[in-house]
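The complex is shown incomplete by one protein chain, all other protein chains being positioned as in the whole.
Chain lettering (A, B, C and D) follows the sequence in which the chains are written, and residue indices restart at 1 in each chain.
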Amino acid sequence: MTLAIFFVFAAFAVLGGIGVLLARNPIHSALSLVGTMVSLAGIYLLHHAEFIFAIQLMVYAGAIMTLIVFVIMLLDVRHEEAETERLGFAKVFGMVLAGLMVVVLLVPLAAGLTGKPGGMTEEVLARVGSVEFLSEKLFTTYLLPFEIASVLLLVGLVGAVALAKKRL
Amino acid sequence: MTFSMADMRLLTPHLVITAAALLVLLAEAVSPGRRKGYLPYLGIAGIVVAAFTTPGLFGPARSGFSGMLAGDAFAAFVYFILYAVGALTLLVSDAYLRDEGRDHAEYYALVLLALVGMMLMAGATHLMSVFLALETMSIAIYALAGFFRDERSAEASFKYFILGAFSSGFLLYGIALLYGACGTTEIQGILDAFASNRALAGSPMALAGVGLVTVGFAFKVAAVPFHMWTPDAYQGAPTSVTAFMATGVKAAAFAAVLRVFFVAFQTLHVDWSGVLWVLALLTMTLGNLTAIAQTDVKRMLAYSSIAHAGYILVGVVAGTPEAGAGILYYLLAYAFMNIGAFACLIMVGRKGHENTELDAFAGLGFKFPALGLAMSLFMFSMAGIPPTAGFIGKFLIFKAAVHQGYYWLTIFGVLNSAASVYYYLRVIVTMYFKPEPDTPVVEGLRAGPSMALATILAGLGVLYFGIVPGGLVDLAEQALRYLV
Amino acid sequence: MLQNYVPILILFLLAAGFGLGMVLMSAMLGPRRPDSEKLSTYECGMTVDPGARRPFDVKYYLVAMVFLVFDVEVVFLYPWAVKFKALGLFGFVEMLVFLFILLVGYAYIWRKGVLEWE
Amino acid sequence: MLDFLIESILKVLVVFGVLLFVVAYTTWLERRVLGRIQVRHGPNRVGFQGLLQPLADGLKGFFKEDIVPANADKIVYVLAPVLSIVPALMIVAVIPFGDSFQLFGREITMRITDVNVALLYILGLAGLGEYGVMLGGWASNNRYGLLGSLRTAAQMISYELALGLTLISVIMVSGSLSLVEIVNTQTVWWNAFKQPLAFFLFLICGLAEINRTPFDMPEAEAELACGFNIEYSSMKFAMFFMAEYAHLISLAMIITCLFLGGWYLPFGIPTPGLLKFPVFLAKVFVLVFFFIWERGTFPRLRYDQIMRLGWKWLMPLALANIFVTGVVVTAVA
Partner (left out) sequence: MIPFEYSMGLSAVLFGLGVVGVLVRRNVIVLLMCVELMLNAVNLAFVTVADHLNSVEGLLYVFFVMTVAAAEAAVGLAIVVCLYRARRAVHADEISLLKG
């Protein structure tokens, strides 16, 4: 049952991905990408990642893509890419490279996972709750990355203002 | 609780520089849009204070924040390289930005924040903090590259941005695979996983992970064939930012490479050294060959920075502490000579006109003797001619490579160095032996006290470390001793 | 855990079916007598400017970008708030440091006039 | 498992049906109440007291001509109302309407489901709901439509931020993201008493988030000629309209759960099992009535006032509230 649902989501995700690539209008690409992201949120859920499911919807589908759509609308990116572009060297090269890439990523899967398992077992999650468990780790063991993230966000803020504000 | 005051000790330098960046932003918030000439010096003051808190880190390796950040001599050494890069960049930027009418607080804040990212990258001992630090640095530099907001600057910024984000994708996928293979992404943890399980070294997942991480880093250090963003990004960005990118990013990225490859992937040396061997050769050769063909000095320096990444990669291939020490030395030398050279380029330009075509340099050697002298010194150092720091750096790296039996790579390296002499000397020849055109391109120099100070400091660094390298080499070797 | 989400999936299917069904029904049931005036852009009776799409004011982008950054900040606050009592003073100080850095950014954009509308 | 599936499907169907019914009759209620406030009658012809009016409106929607403007982006134009209504109707999934009751020896909970991340789920759907508004204006290729959707989207994201920050302090005192658990922490003191500022802020942000008066930019007829849905007619227009009212009702239910103790009476007065659902319903009704009433009372804010309120007042206040809550809770602990 879960597997069937997985395949439905996976199919939508891949279709969305193809849509991003093929759509001539950036808004259609963006919508396809939102589709992929929502499908991926579903797959995260199948992988027992509740919190990630929720923030995938909130941050990726809700905020990042909103901003992208917003900018497309504001800049009026309607221009359809010129049809004159033939299947040039760059395109063939790109596709071959990406094909190789996928193969490189697929081959290792046969070997299976070898990493040593961690402590996030279902019993533990049932006892402390998945968000609580994640939160506990984030604010103790992973404290430094968390604080770096605030600097990172500040950089994003200042950078965006420095580039886009009319008069500094 | 997994946190103590000892952890804070490791983070003090970063905190000081972050505080300086925040002060810059607050100063801007207090009087928005107003000119504030003291900001670069506020930044430099922050760097100086941070430098005073750093020597305590020399000594035996310590790790803090649950294995996220190292406090070892290696990190401290790289921090000092980065302080030099940061301070020189700020000095160089001051007069330049004022002349271009772009001396905004954001620039200085972003430089300082990028510096924090670089330092964290050098100190990080967990791939998660490496990644976040890398992104902090990169995002700040994307914004800096586009800071002039004209077409060229924006295009440079966009190219750098897209390919940077692209390479982050590869790096991350590599990390994900390593995570699957080892169950952790702490650098020590990866080493332990490989050491305790011999079969893991042959696991396709681990190898694919190592490969993708290599690709990700290769983009960041601009190794061929992942270099295509470099020339346009370097040429289009404001010159001071180009200097910062070429030296700071390189230093931070190679510091992370050393930690990841020399520690985490230590047991896999046979696997990655072959790949890096090819990358090093390609990078040196292609960088130099294309640099020869350039008629624009800024673009030439962009290609030459690719070539320099190639020399440094030779040291990575060698994989010994000796080679690592050579790399650290080289990174410092490169910081001095490259920022110095870009400072000379800035001085030649005027508002809206960079004047970096080779022909613009004709006759400048006699017209502006100090500039001619400085530029010649930096070109000599880049070419690796004694008694400059550039020479010692190459010497140390090639020596380490020979000790490990990489004769062919060393021979190619030396040949490449020899070839590079041609285009570096061409600048000097143009400056001194070509007559200035009838309508002079460069009428005056864009030099102020700060610019002069930066150039003199860089020049002194190149000369001093070229003539008496002993102490620095000892320090670098000590840094590597505690790394491995 | 997954079981809790099954009803959401059912509701999603129902809602999506309902939405699409409405659009289809409306398309099938409604009359269709198009004419050029009806299909033209409604601009309060003024003549239609063919180049009607022009880039808008920059403050819109800025507000959206600033939103994105602060939205992620808020997302970090959720797991913290859930565990807030257990994390204690230490966790509170951590979050204050995090918030302080971004508050500097907030003060900066405020004074820069990013939040001004006319 | 099969029992569970059947139970879930039945519950979903019932809740869905009731929701649509309530949406329809909220429009009737609003028109009648606004009529009274403005000293007129409101719809009172179709059926007793105009009770059949929503039905007639719906039918009319179906039989109106379905116009797609000639230079609109067809696919997106048709998709936008769907994207608007689907998330709006899905919020209700995680809202508890009451405790549980026994039926044929089975314990039936008065909710569709309870998930750990309910609040985040709601915020996620709210984020997805913005696409309908944004794309609707864009796809119709109309200057007013585009401007309207930009303004609305900018407003929604601004208030989403303040809304999220306000929620933090509620989560801090309740220690959970699940609405059921949040309700269960309010048996004695409602969060409205523990977090009065948060309650007030949430009310304002919620109204702005669903584009309700006095923040109803999309309906600023004078300035925007109706806003993002200017080119929409027939059922597609009705769908935007329905989404708006579904949001309104969801907001009332969310506020009830977060701040007004859900199905509990205040001050620890024990709530008899049979009364729980009516108590919940009463609170929701009062809130809905309040939303209608304030629409008849407050004038619309200017756009710059809306944005200033969100960014320069509500956000700092919400942050200060988090800080004070943190200090107080830490000091007590």
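Just so it is clear, a residue touches a chain if its C-beta (ideal position, glycine included) is under 8 Å from a C-beta of that chain, and two chains touch if they have at least 3 such contacts.
Bear in mind the structure is a predicted one, so any value in this text is a computation, not a measurement.
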For the chain not shown, touching visible partners are A, B, C
In the whole complex, not just what's shown, which of B:162, B:293 or B:468 touches the removed chain? B:162
List the residues of subunit C that touch the chain left out of this view. 55, 58, 61, 65, 68-69, 71-72, 75-76
On subunit B, what residues meet the omitted chain? 128, 131-132, 135, 139, 142-143, 146, 149-151, 153-155, 157-159, 161-163, 165-166, 168-169, 172-173, 175-177, 179-180, 183-185, 228-229, 231-232
Touching the unshown chain, subunit A contributes residues 2-3, 6, 10, 13-14, 17-18, 20-21, 26, 29-30, 33, 36-37, 40, 43-44, 46-49, 51-52, 55-56, 59-60, 63-65, 67-68, 71-72, 75, 77, 79, 81, 85, 90-91, 93-95, 97-99, 101-102, 105-106, 109-110, 112-113, 115-121, 133-134, 137-138, 142, 145, 149, 152-153, 155-157, 159-164
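What we mean here is this: only the chains that are shown with their structure count from here on.
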Using C-alpha atoms only, the most centrally placed chain is A
Can you compute the centre-to-centre distance for subunit C and subunit D, using the mean CA position of each chain? Integer Å is fine. 15
Subunit A and subunit D have mean C-alpha positions lying a whole-number Å distance apart equal to 28
Enumerate the residues of subunit B that touch no fewer than two other chains. 1, 3, 18, 25, 33
Tell me, which residues of subunit C touch at least two other chains? 1, 5, 53, 56, 60, 64, 67, 71, 75, 78, 82-83, 99, 101, 104-105, 108, 110, 112
List the residues on subunit A that touch subunit D in their complex, please. 25, 27-28, 31, 34, 38, 50-51, 53-58, 61-63, 66, 69-70, 73-74, 129-131
Per the contact definition, I'd like the list of subunit C residues that touch subunit A in the complex. 1-2, 5, 9, 53-56, 58, 60-62, 64-69, 71-73, 75-76, 78-80, 82-83, 86-87, 91, 94, 97-99, 101-102, 104-105, 108-109, 112, 114
Of subunit D, residues touching subunit C in the complex: 4-5, 8-9, 11-13, 15-16, 61-71, 78, 81-82, 85-86, 89-90, 92-94, 112-116, 119-121, 140-144, 146-147, 150, 153-154, 157-158, 160-161, 164-165, 168-169, 171-172, 175-177, 225, 230-231, 234-236, 238-239, 303-304, 307-308, 311-312, 315, 319, 322-323, 326, 329-330, 333
